[in-house]
Structure formats: C-alpha cells, structure tokens
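Our next item is chain A:
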Amino acid sequence: MRDINIDKTELGFRVKELIDDKARFITATCIDEGEFFEVIYHFEKDSELVNLRTRINKEEELTSISSIILGAALSENEMKDFFGIKIKDIAIDFKGRMLLSEESPVTPLLKLK
Partner candidate 1 sequence: MNGSDILMALAALALAPLIGGILRGLDRILTARMQGRIGPPLWQPFYDFIKLCAKSKKASHRGPVVWAWAYLVLTVTAWLLFVLRQDLLILLFILAFAGASLALGAFSVRSPYAHFGAYRELLQMLAYEPILLLAAVAIFLKTGSFMVGDVLGFEQPLLISLPLTLVAVLIALGIKMRKSPFDIAASEHAHQELVRGVYTEYSGPTLALIELTHWYELVLVLGIISLFWVIPLWVGIIIALSCYFLEILIDNITARLRWSWMLTVGWSLGVGLILLNIVIVEFFGLGLRL
Partner candidate 2 sequence: MPRITFPFGPQHPVLPEAIQLQLTCEDEKVVEVTPVIGYMHRGIEKAAEGNPFVNNVFLCERVCGICSFMHALTYCQLIEGLMNINVPPRAKYLRVFWSELSRIHSHMLWIGLLADALGFESLFMQCWRAREVILDVLEMTTGQRVIQSSCVIGGVRRNIDGELAKTVFNLLDEFKKQWDAISPVVQKDYTIRARTEGKGILPKEQAWELGIVGPTLRASGWAHDCRLLGYAAYGELGFQPVVEEGCDSYARTLVRVREVDQSLELAYKALNNLPEGEIAVKVKGFPEGEAAVCVEQPRGELFEYARGNGTPHLERLKIRTPTFANIPALLVMLPGSELADVPVITLSIDPCIACTER
C-alpha cells in the first residue's frame, strides 16, 4: 500500500499521470472527518495498491475524474449519494439519486454530531 497525499487542485493531473503509467482505477472512498472529507482514490499499479488522498473542506467542490476514467463515474455518484460531497462535471450525473431513491434519507453516511 502506497499513499500519496495531494491537494485537490492537482487531482486531475495526478490521476492522469497514474493512468498513463498503466494503473487501474479500483474505487474511491470518502470518509467523514467532522470539518473535512477525506477522499481516497484507490488505484492498482503493478499489483500494488496506490492511494491518492485528498482532504477538502465540506463546502469545497471536487472536479470529477470521470473525464479521464469513465469507470470512476459510478464511484463518484456513490460518494455524492452517501455524503453529499460536491463533485462537478461527472460524466453520468445521477444528482445524488443513484443508489438512493426520492423517499430515502439523504446523505446517510455522514456522522451524527
């Protein structure tokens, strides 16, 4: 497991770099840390796990990486569903209603205060 801590602005650049290096996108995990969201993009490169970690303020907006990897669109929608994290320009945007329905609770995975 290799961790790379990055800033949200260099996300697209770093992802592009990994993809050009023949890495495979696995998934993205979001963790609620009170004031912040920690977003981890998991990649596999030469049978090794590579994590791109970024921390953003809950109000901040991330740019989608689905224009680089189409497969990431579902993971990003999922984070949007569960945490209400703001991600712009997702290739297929379900607007926070991919896994959740109209009647279900919103952002269920946010920690209660």
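Just a few scattered comments:
The rule we apply is simple: contacts are C-beta pairs under 8 Å (C-beta built on N, C-alpha and C of every residue); 3 or more make two chains touch, one makes a residue touch a chain; residues count from 1.
If you want to know what made the cut, all candidates are chains of the complex that A comes from, given by their letters.
Since this is a predicted model, take the numbers as computed values, not measurements.
Only one entry among 1 or 2 touches chain A in this complex, and that entry is 2. Put simply, chain A touches candidate 2 in their complex at residues 1, 19, 22, 24-27, 29, 31-32, 40, 42, 44, 47, 49, 51, 69-75, 82, 92, 94, 97-101, 104, 108-109.
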